[in-house]
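In this view, the complex is presented without one of its protein chains, the others remaining in place.
So, chain A:
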Amino acid sequence: MNCPDENTCGNEADIISTVEFNHTGELLATGDKGGRVVIFQREQESKNQVHRRGEYNVYSTFQSHEPEFDYLKSLEIEEKINKIRWLPQQNAAYFLLSTNDKTVKLWKVSERDKRPEGYNLKDEEGRLRDPATITTLRVPVLRPMDLMVEATPRRVFANAHTYHINSISVNSDYETYMSADDLRINLWNFEITNQSFNIVDIKPANMEELTEVITAAEFHPHHCNTFVYSSSKGTIRLCDMRASALCDRHTKFFEEPEDPSNRSFFSEIISSISDVKFSHSGRYIMTRDYLTVKVWDLNMENRPIETYQVHDYLRSKLCSLYENDCIFDKFECVWNGSDSVIMTGSYNNFFRMFDRNTKRDVTLEASRENSKPRAILKPRKVCVGGKRRKDEISVDSLDFSKKILHTAWHPSENIIAVAATNNLYIFQDKVN
C-alpha cells in the first residue's frame, strides 16, 4: 500500500477512503478506492521491551467490494469503500460492516491455527479414498498450523439504496444498524438481509423541489432509539425512533444562524456538514463543515457551544476553491477517548487537534519528508500574510491535492491513524 515516492504515485485504487479503530483499539481497519479492506493488529507489548509500544502490523487483507454494473440504469457502481464500522466483539471472531455507494456487507474475520488431520474418507490431499481400501476407522485430530486469518462475507445488504450511501452506524443494541444515503436512512437487523425499514425520507414528492441532502448520520452511543443526521444546509436533526416509524419529524433541530458579516455566494456550500459524531459520553455532537469544527450540546439547539477554526485563511480563497472543486471536499472529525480533544484534517497533509479544556490547538503534518519514524512531530504553522517566518508555510504554497479527509483516534489511548491519500500514518504518544 505504501508508495515509494508519494508525490508521483499514481495508483488511484490505493487511495484510502476510510479508517476506523475497533472498540478495543486492538484492530485498525482501512478501506480504499479499490474496494479492499486492510486490517492492522496491534502487536502484544513485550515484557522485554516495555519502552516499545505495540506497533500495528497487517493482520488481514481482503477484497470487500467489486465494481458492479447496473444494467437497468446503465451505471457503474464504484467499489470504493465509503465507510467501515466495527461491531463490538462478542466471541473469538471480529465482525465489521463495510459499504460502498450501494451495498453494505457484514464481514467475519477469524483466525484459524489448527487443522484437522486423519480423515477416514479423504486422504491428506483431500482426494476421496476408495471405500474398499478402508479397513480401520480413526478419529481425526486437530494439529497446529501457521496462523491463518480469514475474512468471510456473512451478510450482504443490497438493493435498498437508490442514492449514494454516505454513512453506516451500528446501534447500541448491537442488533440493528442504519445506512444513510443522500435522501434516505434505512434501519437493518443484522440477521435479515432482504428487508430494511425506512426511517428517514427527505425525498420531495417533486424532485424539482430538492434543495437539501443528507450528508452524515450516526446512532447515539447509549440510547438505541436516538440518532442524528446532518444536511448540506448545515443543519443537524436529532430523531427518536419511538416517536414514529418514519422519523421525518425531528425531535431536535440544531442550526446556527448565519453570520451576516461572513455572508457570500458560498455560504451554503461551506456550511454543508461533512461529518457528525457523537461524543463518547453521548452528551455532545461534533460537526465538521468546510472551515470549522463545532461542538454542540444536545440540550442547546440554537448554536454550538464551541467553534474551532480549522483553516480560516481559506475564507478569502473560496472562489478559487469553488473553481477547483476543493470547496466540496468532505473532511471527517473525531473525538479522543475522553472527549477532551478533537481532531480533523486539512490540506497540505496537515491535520489539526483542538484541546477543548485548554483551548490550545496544534497543526501537524503527515508526511515522510518532514518526519522520520519515531521522531516527534513538529507543529506546523500557516502564514496568512506579511512576513513569513522560517518554518512557516504561506497559504499560496499549500498543496491542495494533499488532503487529509480521514482520521481515527484509538478509543482509550493517544494513538491516532491519519490517512494521507494512499498512505496511512500511525502516531503515538511519546513514551518517556
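What we mean here is this: a contact is a pair of C-beta atoms (placed from the backbone, for glycine too) under 8 Å apart; a residue touches a chain by one contact, two chains touch by 3 or more; residues count from 1.
By definition in this document, contacts and distances are computed from a predicted model.
Trainee: The chain that is not shown, which UniProt protein name from "Calcineurin B homologous protein 3", "SERTA domain-containing protein 1 isoform X2", "Auxin-responsive protein" or "Growth hormone receptor" does it carry?
Mentor: The record for the missing subunit names the protein "SERTA domain-containing protein 1 isoform X2".
Trainee: Which listed residue, A:11, A:63, A:120 or A:159, touches the chain dropped from view?
Mentor: Answering carefully, the residue with contact to the hidden chain is A:159.
Trainee: If the hidden chain were put back, which of A:89, A:232 or A:428 would touch it?
Mentor: A:232
Trainee: Even though one chain is hidden, which residues of chain A still touch it in the full complex?
Mentor: For chain A, the residues touching the absent chain are 72-76, 159-164, 182-184, 186, 194-198, 201, 203, 206-213, 215, 232, 245-246, 260, 263-266, 268-269, 272, 316-326, 328, 395-396, 398-401.
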